[in-house]
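I'd like to ask some things about the structure below.
Complex shown without one protein chain; remaining protein chains in place.
Take a look at chain A:
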Amino acid sequence: MKKYRIAGLLLGIDAKEQFLHRELQDFEVESEEKPDIWVGISVQQDKRVYPEKVVISAKLLQVYEEAERYVVRYEASDCVECYILEKGSRKAHIYLKSEKVVCHTEIMYSIRDSFFFYMQQLGRVKVHSASIVYQGKAWLFSAPAGTGKSTHVQLWKRKEYPVEDFNGDIAACYMDNNGQAVAAGLPWCGTSGLYRNDTVPLGGILFLERSCHNEAYATKTMEGVLRLTARCLTPAWSEGQMDRNVNLAMELVKHCTMGVLYCTPQEQAAEVAKEFIDKILEIKEKC
């Protein structure tokens, strides 16, 4: 079994080398500890009969529920038959249609989504965002796909502001053992290719909205919690899962800044965002 330290958790994967995507290597660790989350990958032997109860029916996947587990099946998949998420433990099983056809993207998504399913139980949420490190803190720019998250980060770099990339697609956020809000890098970054294995204090999350002007404001608690919950792509298949997402969002909102950035794709957007963040940092320094 290979082990990986991701978002402060130990992920164990039992699988042939050929099934593992390259980015995982940067998170690999030697450890005798029992994994917090375990994923096994093998080939489906017999024809699978899917449960009757469908909890999610979406364009790309179906989620079925039984008493002891969830079964997730991708629509139109090339190599992953399904993956099973046990309810009574933090174990996932990914079943491939055949060993001969290996589609790394599908397998990667299955590992990723299995990890996210269980990391929620361990107090972490996944926030869809492009993120940077600025002044020693992670700042997430969160919005639905196509809004301009990556474009916005590019504007910061074009202005030559002192920033580093954190992740081009998602970040895990949680409260660490010292009661500090942190953002953790993940070995999954969409098509951006931008990720790093690091855990950084979370400065704040800016929710982007396309506009004809550039303006930023800090949200009040309710708006911050609801916006963050909407961008938490950890599962909300059940009331219990949604409750966890909201509780984690409420905790994060207490410990870092949530804001809204109305923005254009011009450099002024980065100026406005930086000014907003600099003011927050100035206030925090005084307190």
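Points to keep in mind about this one:
Operating definition for what follows: a contact is a pair of C-beta atoms (placed from the backbone, for glycine too) under 8 Å apart; a residue touches a chain by one contact, two chains touch by 3 or more; residues count from 1.
The rule we apply is simple: contacts and distances are computed from a predicted model.
Going by its UniProt record, the hidden chain of the complex is named "PqqD family protein" among "PqqD family protein", "Adenosylcobinamide kinase", "5-methyltetrahydrofolate--homocysteine methyltransferase" or "Metal ABC transporter ATP-binding protein".
From the options A:99, A:243 or A:275, the residue with contact to the unseen chain in the full assembly is A:243. By the touch rule set out above, chain A reaches the unshown chain at residues 55-58, 220-222, 225-226, 229, 236-239, 241-243, 246, 250.
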